[in-house]
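Only a single protein chain was left out; the remaining protein chains are all shown in position.
In order of appearance the chains are A, B and C, and numbering begins at 1 in each one.
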């Protein structure tokens, strides 16, 4: 049985992303996945920018959606949906990658509240570019976003 | 002078999207643009889906970011940034296109609050799939998302 | 049987508020209540102000919580809880009353997305002071705010 912990969890989560054409389009890669946190990386490339050369707010929002939902899956099981989230942009995103670090704030039986911070990475330096807070629900609840399961 | 009204406004807004590689990647098209509303369309194609064949939450969030920011530009001028937004997903997105309809709730000198509803379109039918509410600021305010200007 | 429509619905909703000591402290009154909308009024008085004499952001947030939750109850039934909401403040609140006008954007079996606009009222004039967007869930879902039921 696949548990959401360790290498298997990373491989399982990556296989979910690989089955989502939009996540492939964005270029999202799972780096860590456990009940205590998820790390999702989007390598910087010209396709994710806006017209000033920074990462587009939309790609940051998409990355937040992925990280928040994966943390919800870590808490609730693989079959979840994103109910809603909020994102604050705090600094232009540039560098070699965007990295989202997600965590679970609270989890019940049917609902989890998750948080993620998005950093622009350049070498050893990370700078916060956005932060998000969201609600993930089990998938038998009808309202539905683009969840991982 | 380009004013954000009528055909010129649509062409101007589309030229901004065309200069944003990520908006091109998403496939966003401006259909209407005036101080009273913006309509942005993303044709449905496999690349924007998640693994169940619905539009990924991330593409809906990216579309919301675009529509909210364009309405902010309609209110404040072209040089704006997205400070933050919230999105609620209410139904799986499927059909021939996603269409975001944005409007301005309030605008001051430096900040506008904008709203958009996202619909899944199939023939003559439109169904609400998500709704978003955000804050757009003029671009000389340092914190910064992926604004249009 | 009490249905959430017409005079009985207003009286029922007011009786819920009257049983909530904090809603009594705030001074909230239900003026309209039907599946298509709720109107909740807080008469302006010194106790709800901040130090510049405007309505405190906290009282606006409390009023939003009440209006959003009541619309959720109109859609889902009386036993509901507020999962989350977002509020944008757009103008200082002053006048003779704050009035929140709520509506339902989407409702499923277990979850509703509701919206409200808060106006400052003076005589015949109403000016938007805040707007909110939230998620209401049926009460058997464990996570819980200060819902009406």
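Going forward, a contact is a pair of C-beta atoms (placed from the backbone, for glycine too) under 8 Å apart; a residue touches a chain by one contact, two chains touch by 3 or more.
Source: prediction; values computed, not measured.
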item	value
Contacts of the hidden chain among displayed chains	A, B, C
Hidden partner chain, touching residue among A:48, A:66, A:113 or A:137	A:113
Sole contact to the chain not displayed, among C:14, C:34 or C:49	C:49
Contact footprint on subunit C, counting only the chain that is left out	16, 19-23, 25-26, 46-51, 54-66, 69, 81-93, 130, 142-148
Touch list for subunit A against the chain that is not drawn	86, 88, 90-91, 105-106, 108, 113, 115, 117, 128, 131, 133, 135
Hidden partner interface residues of subunit B, rising order	83-84, 86, 106, 108-111, 113, 135, 137, 141-143
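Just so we're on the same page, only the chains that are shown with their structure count from here on.
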item	value
Chain whose mean Cα position lies farthest from subunit C	A
Same-residue or different-residue interface between subunit A and subunit B, half as cut-off	same
Distance from the mean Cα position of subunit C to that of subunit A, given in whole angstrom	32
Distance between chain centroids, defined by C-alpha means - subunit A, subunit B (Å)	21
Interface hub residues of subunit C, defined as touching at least two other chains	86, 106, 108, 113, 135
